[in-house]
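After this line comes chain A, so read on.
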Amino acid sequence: MTFGSTRALRIAALAVSASLIVSEANAVAIEKDTLKLGFIKLTDCASLVIARERGFFEKEGLYVTLEAQANWKILQDRVVSGELDGAHMLAGQPIAASIGVGTRAALITALSLDLNGNAITLSKELWTAMKARNPELAVPNPLHPISASLFKPLVDEARDSGSALKMGMVFPVSTHNYELRYWLAAGGIHPGFYTASDSTGVTDADVQISVTPPPQMPATLAQGTIQGYSVGEPWNQQAVLRDIGVPVITDGEIWELNPEKVFGVTADWAKANPETHLALLRALILAGKWLDASLENRREAVTILSKPEYVGADPEVIANSMTGTFEYERGDKRELPDFNVFFRHHATYPFYSDAVWYLTQMRRWGQISEGHPDAWYEEAAKQVYRPELWKQAATTLVDRGDLQSGDLPEGDGYKPPSSAFIDHVEYDGRKPNDYLKRLAIGRKD
Partner candidate 1 sequence: MKTASGQSILKLERVSKGFGATDARREVLHDVDLAVTEGELVAIVGFSGSGKSTLVNLLAGLEMPDRGSVTFHGKRVRGPGPERAVVFQTYALLPWLTVRGNVALAVRATASGRSAAERDAAVERCIALVGLTAAADRRPRELSGGMRQRVALARALAMNPRVLLMDEPLGALDALTRAKLQDEIVEIWQREKQTIVMVTNDVDEAILLADRIIPLNPGPRATLGPAFTVSLERPRDRTALNHDPAFRSIRNAVTEYLLDVGRASVPRCEQEEAFDPLPDLEPLPVGGAA
Partner candidate 2 sequence: MKSGAMRLLDTAGMPAMAFAIFLGAWSLVASSIETSIGRLPGPTAVAQEARNLLGAHTEERRKAAEYAQRMKVQAAEAKTAGKPFVVRKYSGPPTYLDQIATSLKTVFAGFVIASLIAVPLGVLCGMSPRAYAALNPLIQLFKPVSPLAWLPIVMILVSALYNSPDSMFEKSFVSSAITVALCSLWPTLVNTALGVSSIDRDYLNVARVLRLGWWDRIFRIVLPASLPLVFTGLRLSLGVGWMVLIAAEMLAQNPGLGKFVWDMFQNGSSQTLAQILVAVFTIGTIGFALDRVMLAFQRAVSFDA
């Protein structure tokens, strides 16, 4: 036998065994292939919807029903009770549930669904008053990001006259809550503490923040019950198109490429259905990739999302934020390709440092009632965020050729320290207590 034919034989042998491995991987039994997943009618449920509508679930052998839920609490309860196999969740939900802020439950996540995607909208009256005090805002295209300090005088006046300004967000442990508070605090406005006796979080507040269901936000803003809200899409663009309010800042301008929604399941479910879980992750990663692949895909996503069983809002409203643009004040529409990100910038990878950031904000405002050492934050994050599962799913996709190896982030799950915040305070996920000390307003321990 010549050297060449031995090599050829070896290659052939490798090829055969490789194909056996691949077909074996496909043949590994999925424990449960008929699933029901929950979502809330916000545009960042897009990965779930696209995974179903474009066949990514079906390709993994999964038959998925998507069911809209009434609100975040009910969604979480139904995942815990087993009525839903998994759901579109706020990044803070599994974390809060694990440490017992709110209802305690063992939820985990192995996939981030998107980055950015929220905005803060103020009422027309408030915006007009801001423009009056700050002539630099009164131009057609004011400079962004707009700091909350520009309306601090209005906040102080309102508070001193006895009727403090009120703002809404969607859930006590929502990303919207923490982003709103961060923005206000960065502008020198105190957003309120949670204490043992105050579960609504308005202690010492300059602005009173409360929970409002997203569909009611535009109406309550128009009525004047609240003067602003922090929410995902389509509710900010809805306010613009109906001429009720003015989005003044997107969350990407508060913290660049911040984690937003995750795909959550109970720890027990993940333990009982490991293959199913991986199949779901694979489908969702590919759906995210599809969403970020081209503007055309985004346009198709808009059509799909505007169906009444999904997000249901008018297509123009959804398109305003899903197709690379975002409209602030009526007529001030800007290019914002990263308004929501589903795959690029490692958007689907669940970074521990993201979990730790949410934990720091929960401590900062008092939802976590006592201080903890850095090791506690690390342990809490590792209990909830499971990047190892993500890696397993992604590796399979790389083997199949659906992903590039460059799509997998390097490192140990912690992003490097970053100051990409509106107030440029540096955040290092490994040193949460230092971070707390550096933030001007909020608990420092």
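If you want to know what made the cut, all candidates are chains of the complex that A comes from, given by their letters.
Following the convention adopted for this analysis, contacts are C-beta pairs under 8 Å (C-beta built on N, C-alpha and C of every residue); 3 or more make two chains touch, one makes a residue touch a chain; residues count from 1.
The model shown is predicted, which means the values in this text are computed figures rather than measured ones.
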Original post:
For chain A, which of the options 1 or 2 is its touching partner in this complex?
Top reply: 2
**OP:** Spell out the residues on chain A that touch candidate 2 in their complex, using ranges where they run on.
**Re:** 33-34, 40-41, 52, 63-70, 74, 77-78, 80-83, 214-215, 218-219, 222, 234-235, 238, 242, 244, 306, 308-309, 311-314, 317
